[in-house]
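Please read the structure below before turning to the comments.
For this depiction, one protein chain was excluded, whereas all remaining protein chains were kept in their positions.
Up next, chain A:
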């Protein structure tokens, strides 16, 4: 039976992890490779690296990071942030990334999804969607959720699937950072309208939120950052809790 996935997300700037990370056993709190190894050992099912840097050096640094992560880490990982071309993706996959995630670049140029899928296959193309409720309607946002578009979430998600994406990473800007739980209603709608896996993101605060997003939100995977980085939730404890609620997990 396929299990539900728990995915810690690491924000990367110039090849280093950002946001305070509260790991006492970490020699270098800014080293993404070391942190990734720890998460892999603790039972994370996948990792997401989100590059938020915006320098000229960016591409090279990110490609190097991917290489070093792939060298050390024995679970799959996705890389996202500023990826906008077939060439970008080629370098990252070649260096050992399992999947890439694209966001704003896909909204600006939807054909990019088709091009990437044709060249690399659906299985490694994740489309990240940031959305927020405006006047009762879920609207897609760009630039890390800062800039609204005219596009409706469910229309865009459908289009993303039709263009061949293998997976959707949906972040609710209404829930992100609140620690009040995931956007389960929207997630459940995505999951029933589409036939590709949906990763829930934004709002994780406690273990119950994960149970809720798998049961009520029908999510296939759940992503979180701070609750894991600050050790508010231990991955192993979380999985035991989920299993006790009848949710299939890898333990």
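Here, a residue touches a chain if its C-beta (ideal position, glycine included) is under 8 Å from a C-beta of that chain, and two chains touch if they have at least 3 such contacts; residues count from 1.
Throughout what follows, contacts and distances are computed from a predicted model.
Student: Given the options "Imidazole glycerol phosphate synthase subunit HisH", "Sugar ABC transporter substrate-binding protein", "ECF RNA polymerase sigma factor SigE" or "NADH-quinone oxidoreductase subunit D", which would UniProt use as the protein name of the unshown chain?
Tutor: The chain we cannot see is recorded in UniProt as "Imidazole glycerol phosphate synthase subunit HisH".
Student: Among A:9, A:35, A:48 or A:70, choose the residue that contacts the chain missing from this document, as touch is defined above.
Tutor: A:70
Student: Considering the whole complex, not just the chains shown, which residues of chain A touch the missing one?
Tutor: Output for chain A: 1-5, 40, 45, 67, 70-72, 74-76, 93-98, 120-124, 166-167, 195-197, 220-221, 250.
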